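Excluded from the complex is one protein chain; the other protein chains are retained at their positions.
Which chain is which? They are A and B, in the order written, and residues in each are numbered from 1.
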Amino acid sequence: MLEHAYLIPIIPFVTSLVILLGGKEGKDSKMPYLGIAAMGWCFLQSSVLFFRALSGRMPLEAGKEFFLHQRFPWLEWGENLRINVGVLVDGPAVTLLFVVTLVSLLVQIYSLGYMHDDKRKKRYYAYLSFFTASMLGLVIASSIFILFACWELVGVSSYLLIGFWFEKPGPAYASKKAFITTKLADCGFYVGLLILFCYAGTFDLVSLKSYIAQGLLPVEVAKAVGIGFLIGAIGKSAQIPLFIWLPDAMEGPTPVSALIHAATMVVAGIYLVARTYFIFTAAPTTMGAVAWVGLFTAFFAATMAITAYDIKKVLAYSTVSQLGYMMLGLGVYGYTAALFHLTTHAFFKALLFLGAGSVIHAVHTNDMREMGGLYKRMPTTAATVGIATLTIAGLPLLSGWWSKEAILHDVYAVSPGMWVVAVFTAGLTAFYMSRMYVLTFLGAPRNEEKHSHAHESPLTMKIPLWTLAVLSLFAGGILHYNGLFEHLVHFKLPEGSHGSHHAPAYLLPGAAIFVFAVGVGLAYKLYSGSLETAQQLRGKLSIAAETLEQRYYFDDFFLGLVKLSDKLATACYWIDSRIIDAIFIDGWALVLRALAAVNDFIDSFIVDGAVDGVGTITQDAGWGLRKLVRGQVQEYLLYVSLAVAVFATFMLSR
Amino acid sequence: MEHIVFYSLSSVALISALGVVLMRNVLHCALMLGLSLMAVAGLFGSLGADFLFAGQIVVYVTGVAVLVLFVVMLAGRESELNSPQTNDKWPLALVIGAITFGGFWRFFGAYADTYATTDAEPTTRGIGILLLSDYALPFELISLILIAALIGAIHFSRVEESQ
Partner (left out) sequence: MTLLHYLTVSGILFVIGLFGALTRRNTIGILMSIELMFNAANLNLIAFNRFLYPERLDGNVITLFIIGVAAAEAVVGLALVVTIYRNLNTIYSEDFNLLKG
């Protein structure tokens, strides 16, 4: 199983090609079952690896921190540029493999129901398989170069999936926005990659790690590389300020949102930072940057979620916020905690998205103001989403509790100030998640017509919901039990990096429980009745609400940036055309013309004159000589005789 | 005797040659040419070349000179008698002639004391033997040339039927 780990990304890739090229397009296409079967195999293989690694029955390579490291030469240009293709399987990779294949499998099963009436099923499943293949390749790649390639493939396939309903303007615009924004960030990744390669001369993660462990990389360079990678991660994982694409990406099909924006693509940035953690730890400044980016993202995204009424937007902001948590965890040396939260978050956020998809599937709207009281119509969805909400909100002993608590613990160790903000954010999370749940499922129906048409989703959608619900409930506890996950990730903290702050034993869980209770209670109180209370509150805080609804004007900021650069370009154009062109180019042209006139004079009167003079002289001489040659044979004879007489006389008389 | 013969023949040859070149009437020129050739034939005789003496008279005087006379009478005109028969390049031609003769004279001076040491003998037999032995091939070629000249002359001078 282990030595054939490379099959895990390759099988979905081949499957996607088969699906894309084979079979018939349409509602009745049988291709989805092929995709599900292939993903089922991948999930089987991944889970075997995962559970064997978890139970300690899979040995690490001797003296190393990974299970498997296969390399094959791929591109070789001379001595210095050699790129290997290969797989590196270690604890985080195994975890991600398990999570990605599981979520992908569940999403594909769920899509059978959700995309039941879609006419382009075959293409949809081909994209899903292609995306999953790219993501798995990213997870398992042993070389940053391959990782980067898969990273871009993930970007492409997310573009395709977000814009799956490309005939509508919204998804088309959103896919473009997502693509361009992430590409912008990828520049940072790419620059960091090139800098790193220039110094280390290798792309291989293991070689790089030992290279940096020997202290060969200057700290300044490590800083630059780290910042570059961080920018890439900011784009992919939707951190501030480049998170703007993620809320718009909700235009895609909801299962796609569950796959891409909960469990896989957006955690690629986190995974990148985790995979190249040795670079970040080599330059503590970058660690601070990671932490602050994470903290800001977590907080601001959480506040934005408060005012949103689009159910998927709430989840999107929530995702951004939770990704900020993971980033924060990584920034405070909470490597294990961050990956732990990544895993649990994948379960409950996928569950939330799939549940939201189920709701949208039932009521055909995203607006929570049109919902309410749906628990009667959709008990399964209500129950599972309720579990997920409680999990993300931080009900003790559920998955989210354990992982968030782990992060908060690490944050407190480094900086209690950050911890305060993080805990407050946790409260906000509890608040807006409860708000979403209350608005959607509890209370009285606000739109009777939609409510009456609502119905529970089919079995293909229920199975994934329940599976994820179970995982959301227990996965955290199981993994946390006896330090199982810690053992799997096998992270050794760098010397002297651990924080010095120690909280009283009751403080951390106490604060978390407190903010959870406050958040949930407040949300229930505000939103369980009619919306009027909330609307009044919004009226009082209109400026703040407006700011939040406009996402802190980040979009406007970027639009303004674009407009500014447009203005700048106009100004540059003006300068170029009126000053540079007018003075330098045209002026220079005038000078050149004058010079050319002089040149022309010299050329036509002196040079040409000389040339023509030679010609004229020759011609005149020819005309003159022509008179000598009058066609008179006798004259020729005369000259010949003269010549012969003279020459013969003088030559023979020697 | 020898001197008298030589000088008289030489003077006749040279004076009549001058007549050929300078006289205005072409008919007279042709007659002068015949005289000059005859005098040269006499010089051949004084040099003991009896066969060539005969050949010169037969071929040149009675062949070529008479032919020239015919042509002169065919192509001559009365008006020619009034126009100069030499062109305006004659001074230059004179210079060329002087240079040429000067060149000759430089070589001829070496033979001022060369006398004939043997008596002249009949040459006809020897020439006949040479023509049919050593010079058989040139002899045949000459006959070919004469035939070619004959055919060429007929070709040039005949009147086209179509005209």
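Please note the rule applied: a contact is a pair of C-beta atoms (placed from the backbone, for glycine too) under 8 Å apart; a residue touches a chain by one contact, two chains touch by 3 or more.
What you see is a predicted model, and the numbers here were worked out from it, not measured in a lab.
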Absent chain, residues of subunit A that touch it: 626, 629-634, 637-638, 641
Chain not shown, touching residues in subunit B: 2-3, 6, 10, 13-14, 17-18, 20-21, 26, 29-30, 33, 36-37, 40, 43-44, 46-49, 51-52, 55-56, 59-60, 63-64, 67-68, 71-72, 74-75, 80, 83-87, 89-90, 92-94, 96-98, 100-101, 104-105, 108-109, 111-118, 120, 123, 126-127, 130-131, 135, 138-139, 142, 145-146, 148-150, 152-157
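Here, only the chains that are shown with their structure count from here on.
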Inter-chain centre distance, subunit A versus subunit B - centres from mean C-alpha coordinates, in Å: 117
Residue ranges of subunit A in contact with subunit B within the complex: 634-635, 638, 641-642, 645-646, 648-649, 652-653
Footprint of subunit A on subunit B - complex, ascending: 87, 89, 92-93, 95-96, 99-100, 102-103, 106-107
